[in-house]
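Missing here is one protein chain; the remaining ones are kept as they sit in the complex.
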Amino acid sequence: MYNCYQQTPSDLSIKKQLSMYHISTEIKASNAHYLLEEVEYGHLNIRVGRENRCFTQALHDVTGLQLPKTSLQVVQNDEFRLYWISPDEFLLLVAVGREFEIEKKIRANIKNTDSANHYAILNVSSAQAFLKLSGSRAQSIIKKSTAYDIHPSNLPVGKAVTTTFAKTQVILCRTKEKDLNTTSNSEEYSIIVRRSFSDYVWRWIVDAGKRE
Amino acid sequence: MFLIHCPICNEPRSEDEFHCAGEGHIQRPLDPMATSDKEWGDYLFFRSNPRGTYRELWQHTIGCRKYFYIKRNTETYQIYKTYKLDDKSERVALDKEHSNKNKFGDLL
Partner (left out) sequence: MLHLSCHTGGRPIWSDALCAFLADDFNKEMQCVGAANGQYALDKIIEESVIAGINAAKLSGNENHDFSSNVNKELDILKPKVETYLASKAQAIFHIPHAKATFMAPKQFVDFQLDVTAAGIELAVAEGFESIEHVKRYTALGFGTDQGKISNINGMAIVAKKLKQSIAETGTTIFRPNYTPVTFDAIAGRNVNSFFDVERYTPLHREHIKLGALFEDVGQWKRPWYYPDDNETMNEAVARECLAVRSGVGLLDASTLGKIDIQGKDAREFLNRVYTNAWSKLPVGRCRYGLMCGEDGMVFDDGVTACLAENHFIMTTTTGGAAHVYQWLEIWHQTEWPELDVYFTTVTDQWATMTISGPKARFLLAKMTDIDLNPESFKFMDWREADVVGVPSRIFRISFTGEQSYEINVPANYAVVVWEKLLEYGQEFELTPYGTGTMHVLRAEKGFIIVGQDTDGSVTPADLNMGWAVAKNKPFSFIGQRGMNREDCLREDRKQLVGLKTKHPNQVLPEGAQIILQPNQPIPMKMVGHVTSSYFSAALGHSIAMAVVKNGINKLGDSVYLPLDNGETVEANICSPIFYDPEGAKQNV
């Protein structure tokens, strides 16, 4: 019914270039105050309604995760991380190279093969970049870039928001809280951005990272 | 900064994230080919454009991408409420306003 297939070459020597491949070698995104890195994951976009028990069961069987219970929530375990994007859209991050295996497994685990069983899974691992931003200046870089209130009471760890970032949009998360034992900001953020905007966002953060 | 409460994300967000899609609660004729030019023109081009309470369709474009309604005041910009597409209460209220208007003309 659906066209689902392995998007990774079997020949592992074939050169892979992630979203930030070029820009990260051209412009260094770190100084004493911050560090920006691209982290590779397998990205699966999932579209399904919460009421589709058959799907959520299969998802649980394969990943051990239930759909996030509330909006903007992120749930995870040792192997998988699942983001709420909208009431019927979720992003599943898996270990690099496992995206096809997991997609196939979920599809295979769906007991009801009736065409009325409505869902969609899509491998979008090439379509977006996962960035990790850390360092004492991370907070001020994020503050410069978005109007969203990132105070820990509004953006705690475990929450993900799709919001404006510079003149584009990203999925923004706080991934590490401040260490209370230090005076400096020691938070960490993750930013998921669409591939075609990756150079822009990278350069933007580098520029923001130059200023206090 | 102007904040709009997204009823789907269930929190206030900056207006920049939203996109207005025009007047809300406009029903597409079920059989467009059976409509007269006038009926079709009314559906396609004419909007109530009131002074005061207005119900509009908006999208949380940079966010959950869902459409929802905003009931707001066109004079004061006050937002009375935002509600999901499947919330029928305002549809009922709107029909009532229309039937009152038909009954009493411009008095209301």
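Letters A and B mark the chains as written, and numbering starts fresh at 1 in each.
Just so we're on the same page, a contact is a pair of C-beta atoms (placed from the backbone, for glycine too) under 8 Å apart; a residue touches a chain by one contact, two chains touch by 3 or more.
Because the structure is a prediction, the values reported are computed rather than measured.
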| item | value |
| --- | --- |
| Contact footprint on chain A, counting only the chain that is left out | 1-3, 5-11, 14-19, 22, 45, 47, 88, 115-116, 118-120, 122-128, 166-168, 194-200, 203-204, 207 |
| Sites on chain B contacted by the missing partner chain, in the whole complex | 19, 21, 28-29, 31-33, 35, 37, 40, 44, 57, 59, 61, 65-67, 85 |
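Keep this in mind: only the chains that are shown with their structure count from here on.
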| item | value |
| --- | --- |
| Inter-chain centre distance, chain A versus chain B - centres from mean C-alpha coordinates, in Å | 34 |
| Interfacial residue positions of chain A with respect to chain B in the complex | 70-72, 85-87, 89, 147-148, 161-164, 169 |
| Touching residues on chain B, where the partner in the complex is chain A | 1, 8-11, 13-14, 16-17, 62-66 |
